[in-house]
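Only a single protein chain was left out; the remaining protein chains are all shown in position.
Then we have subunit A:
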Amino acid sequence: MSDATVHEHPTAETPPVEQLPLDAWHRARGGRMVEFAGYEMPIQYEGIMAEHLWTREHAGLFDVSHMGQLSFAGAGVDQALETLLPGDIQALKPGRLRYSLLLSQEGGILDDLMVTRLPEAHPFDGAELYMVVNGATKWDDLGHLREHLDDGITINHLDERALLALQGPEAVTALERLVPGVAALVFMTAGAFDWQGHALWISRSGYTGEDGFEISLPSDAAEGFAEALCADPEVKPIGLGARDSLRLEAGLPLYGHDLDEDTTPVAADLGFALSKRRREEGKFPGAERILAEHAAGAPMKRVGLIVEGRQPVREGAIVIDADGSEVGRVTSGGFAPSVGGPIAMAYVPAASAAIGTRVLLTQRGKTHSAQVTAMPFVPHRYVRKGAVQ
């Protein structure tokens, strides 16, 4: 027996593997550690299926400390960032966050990220904006930001802080018990909190499609905090494997797989990240190409696929037309525990992107049928402002 597919993509230059602040805690909890984004990270504890379903029904604790936490300060910092990404950062109100994209000059996606305008009270000395970027891209992002932002803008890499995500319908119950007040946050808002004298920064956000929180805290407080959370009956630690299946079911793209430098925001179906004012002004990297695609559609588009049968179709499988010619590619795929069958994301030609279109996929010499479907595959359960809770 041998692995036929490998999902992690080692880069040509492999830097030394680092350990997360919670490394010993993961091992003590039975986490099976694998290398990902330059860190040893838990891929699973008791099993991906059980952990996935636990998160959908209760609350799962994810260690995402490999991700990059950055803070920005300086006069005109929001206008400065707008030269690199297409979001309306100037309109972002204190304590609010939004999803945005770091764009190359050609309009390709260098990274996807969350940016928050900090309110008066926050743990990041003197900063005005806080950003979370992907772990695998954080060093490139830092280089890009330092190269392109004016010297008057100060960037801090908050590498002394850990980042945890608590996701699932019972996340609010468990976290409120430990950190009173977090229940007042709604989706895509954030604030400063305290736990046993440690300065926390908590946003109501995540990447599983569930209600939940992302918690930035000092690394030396991470183990005590994780232990306190997991003492709650609602909370179990969850590995990277379930994080991937949860985000796939939620229809959320993963950088380095569904998004890369050759992909534009329009092709990636992330048009919502192009803010209205920014589209009208057009002053962001690759604006000409991206706005043309926004008006006319991109030649290729990211779609969701329900795969017929039970066999998972994985990243790298090829979308073929009736003649067997390659016309697209699967960028994420697997068995979806909450759906109960195989699902995938793929880039297909615009003519095949309409919901209901049937496509053919080939993988290891076998052809599979699939149907383009609306995403998310499992409904989002974010707690939005004004919604009845």
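Criterion: a residue touches a chain if its C-beta (ideal position, glycine included) is under 8 Å from a C-beta of that chain, and two chains touch if they have at least 3 such contacts; residues count from 1.
Convention: contacts and distances are computed from a predicted model.
Participant: Please identify the absent chain by the protein name in its UniProt record; candidates are "NarG-like domain-containing protein", "Glycine cleavage system H protein", "4Fe-4S binding protein" or "AzlC family ABC transporter permease".
Facilitator: Answer from the record: the omitted chain is "Glycine cleavage system H protein".
Participant: Just to verify: which one of A:Gly47, A:Pro94, A:Pro169 or A:Gly224 makes contact with the chain not shown?
Facilitator: A:Gly47
Participant: Going by the contact rule already stated, which one of A:Gln19, A:Gln196, A:Gln311 or A:Thr367 would touch the omitted chain in the full complex?
Facilitator: The one listed residue touching the chain not shown is A:Gln311.
Participant: Spell out, residue by residue, where the missing chain touches subunit A.
Facilitator: 1-7, 43-44, 47-50, 52, 241, 245, 310-312, 314, 334-335, 337, 342, 364
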